[in-house]
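Heads up, one of the protein chains got dropped from this complex, but the rest are sitting where they should.
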Amino acid sequence: MELKDLPYFFSLPKQEQKIALEALLFTMEEPLDINRLMKILASNESNSADEQDIIEYELLDKIGFNRDYVRDIINEINNDNSDNDRPFRILESGGGYSLVTSRKYGKIVGKINKNVVRRKLSNANLETIAIIAYRQPISRPGVESIRGVNSKEIINGLIDKGYVRIIGKSDAPGNPYLYGTTVEFLKAFGLNTLEDLPKLKELKELGFTEAEEAGFTLRIEMEEETKQIEEENVSNDNEYED
Amino acid sequence: MELKDLPYFFSLPKQEQKIALEALLFTMEEPLDINRLMKILASNESNSADEQDIIEYELLDKIGFNRDYVRDIINEINNDNSDNDRPFRILESGGGYSLVTSRKYGKIVGKINKNVVRRKLSNANLETIAIIAYRQPISRPGVESIRGVNSKEIINGLIDKGYVRIIGKSDAPGNPYLYGTTVEFLKAFGLNTLEDLPKLKELKELGFTEAEEAGFTLRIEMEEETKQIEEENVSNDNEYED
Partner (left out) sequence: MYRIHLPNFEGPFDLLLYFIRRDELDIYDIPISRITEEFLSYVRVMKLLDLELAGEFILMASTLMYIKARLLLPKPKDENGDEIEDPRTELVQKLLEYKQIKEATEDMRISEENNLNYHERNYFGNDESAEVVYTNTTMFDLLTAFKTAVDRLDNAVQEHVVELIPISVEEQKEELVKIVNMKGRIKFLDFMKDKPKAFIVVTFLALLELIRSQELFITQDDLFEDIIISPTLNLN
């Protein structure tokens, strides 16, 4: 058996591989663990990283392109960057590799900038807070059924940011927590009360068609559920208020 | 009058200033405009950038630390990075400076990881974003009266892409939403502010007075267009400069 095409990354000269890998990590939305990283590097123009069965790891391994090779490259990048007093390093933490500032320059940047950091909420954050705002009280499974992805980290992050809080427990199996928005959320989004949220009617103008009906169904279901929960959880409610 | 303390940044050796500035921009999620950047660099341990009245710009200027100095540093960083085949550049776009991949490595990263590749906008999308960019705030009926076709899907698509957002409501009957462009739009088109949009031609200049190439059949014209596009793609492939 022969490799049909060498994956693009491995076809680059070694020096370019190093620079490209640093640039790749710069553009990533999350830390990459070695498996995922290997998948991306081994993918070809003809097969994306998600069609992993097509990737011929064994053949790549035979010509020396395996995980250890990639780990070595990462070490070399870090050594080069250290030798040349570059401010970036590849760090393995939080479940994978990501590009961060070196300790030295991290410290220097900390001294230069002691200010309020301006950020944007990520789309995932914005979407999740929107769902919680419109559908509260809503459980994590409820949020996930709309987003279609695991939302544990996101919800916890929103709680840390002070935009979301636990407002009760559902009587659905497993008694998941129910989440709602906080006063901080209202302030951040310039709303006085939840009543100020744009109405579904306005959503219609935005091009809701079939999806709107799905939204309605969800909402009606939730409202019924909510009523029940409210009745049962009046006392619970107070426990979670700050 | 004397400067009590030189701000930390300006007290660093020039070479470290360059690396530190690159590292500072690396940590920023939003472009930093020159004013804000100057504030941050000129702030001291004792006064943050938000206490601007304490910052002694005039005294700093006297010893050569002004905006032009910072702009020069940025140019030097870019030149150094280009000379040493580093994958990052500082770009002024979307309202300020930010650290991005160089074109060369951006392209390479796109080949390794197709998810990074931004897809080019279709004609209909470009036309619509142009109308919104030049005429904002503008309602959907406003866009449609210029394009001559229904533009609901297109506008919603541009919102999903993050290039367009609702910026208010019109007083016109039905209170349609008013749309405008986003920072993402500016970045995607390499504009620092909306004022950088190329000037629209005066209506007078738009007449078809000069004899434009005519006499082609529909067919010939289409074929030429295709050829042109193919040629462009080929030449772009080799275009690796920054």
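In order of appearance the chains are A and B, and numbering begins at 1 in each one.
The working rule: contacts are C-beta pairs under 8 Å (C-beta built on N, C-alpha and C of every residue); 3 or more make two chains touch, one makes a residue touch a chain.
Everything numeric here is computed off the predicted structure, so don't read it as measured data.
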* Asked: So which of B:6, B:59 or B:116 would be touching the chain we can't see?
  -> B:116
* Contacts of chain B with the missing chain: which residues? -> 26-27, 29-30, 89, 91, 93, 98-101, 103-104, 106-107, 109-110, 116, 118, 120-121, 123-124, 126-127, 129-131, 133-134, 145-150, 159-160, 165-167, 187-191, 197-198, 200-201, 203, 206-209, 211-212, 214-216, 218-219, 221-223, 236
* Provide the residue numbers of chain A that touch the chain removed from this figure. => 23, 26-31, 94, 98-100, 115-121, 123, 126-127, 129-131, 133-134, 146-148, 157, 160-161, 188-191, 196-198, 202-203, 206-212, 214-215
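Everything that follows uses one rule, which is that only the chains that are shown with their structure count from here on.
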* Whole-Å gap between the CA centroids of chain A and chain B -> 25
* To do: Using the touch rule from the top, collect the residues of chain A that touch chain B in their complex.
  => 8-9, 12, 15-16, 19-20, 22-24, 26-27, 40-41, 43, 45, 48-49, 84-88, 101-102, 105-106, 108-109, 111-120, 205-207
